[in-house]
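Omission of a single protein chain aside, the complex is shown with its protein chains in their original locations.
Up next, chain A:
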């Protein structure tokens, strides 16, 4: 315990990095999920095919493989394009950028399925009512589809978030100094890996529990709203 207290600032910093990665990738994944859901539901066959390809590939390849491919390969690709077009010079993708973009990309695919399911669950009549009132497509989405979609998608969204937090630990392989990386590194250096890793273990558990609690209350409130209470 004393050892953990001694390194509290580094461990806390690692935890903050983990949370930063998780929250940023969540935002990216929501954006990608909305685009993906639009692609899957649109009548445009190209968008359809692209969205289907996106979800199939992402769900077929393990997260770590994709992460390494984007971290190493993505950088080379960007520089290759920059070199051949002369638009930009040498770019280095940081660990944070690589982690956030990969985790965002992966969970974007899961969010696509979540949002698609939620949009499908909204009765068609509501959309028609919107059209009958003379609303534009954007207005229908903003006032009718989107608010209800959020409510219906919340349980599945919660699930995705819980898996996402756990996935952030993989980022340590890229060398980003988040909770897993820090606790492993300090533990090995001071010959007490168990002490620090068990700290990380419970830190993740507490993060999960807090999120579960928050989403539990959101869900309850959500249900009350939809019942008109």
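Everything that follows uses one rule, which is that contacts are C-beta pairs under 8 Å (C-beta built on N, C-alpha and C of every residue); 3 or more make two chains touch, one makes a residue touch a chain; residues count from 1.
Following the convention adopted for this analysis, contacts and distances are computed from a predicted model.
According to UniProt, the chain absent from the figure is "Arginine ABC transporter permease protein ArtM", selected among "2Fe-2S ferredoxin-type iron-sulfur binding domain protein", "Arginine ABC transporter permease protein ArtM", "Chemotaxis protein CheA" or "Germination protein KA". Along chain A, the points of touch with the absent chain fall at residues 57, 59-66, 68-69, 72-73, 75-76, 80, 162, 166-170, 172-173, 180, 184, 187-188, 191-195, 197-198, 200-201, 204-205, 208-209.
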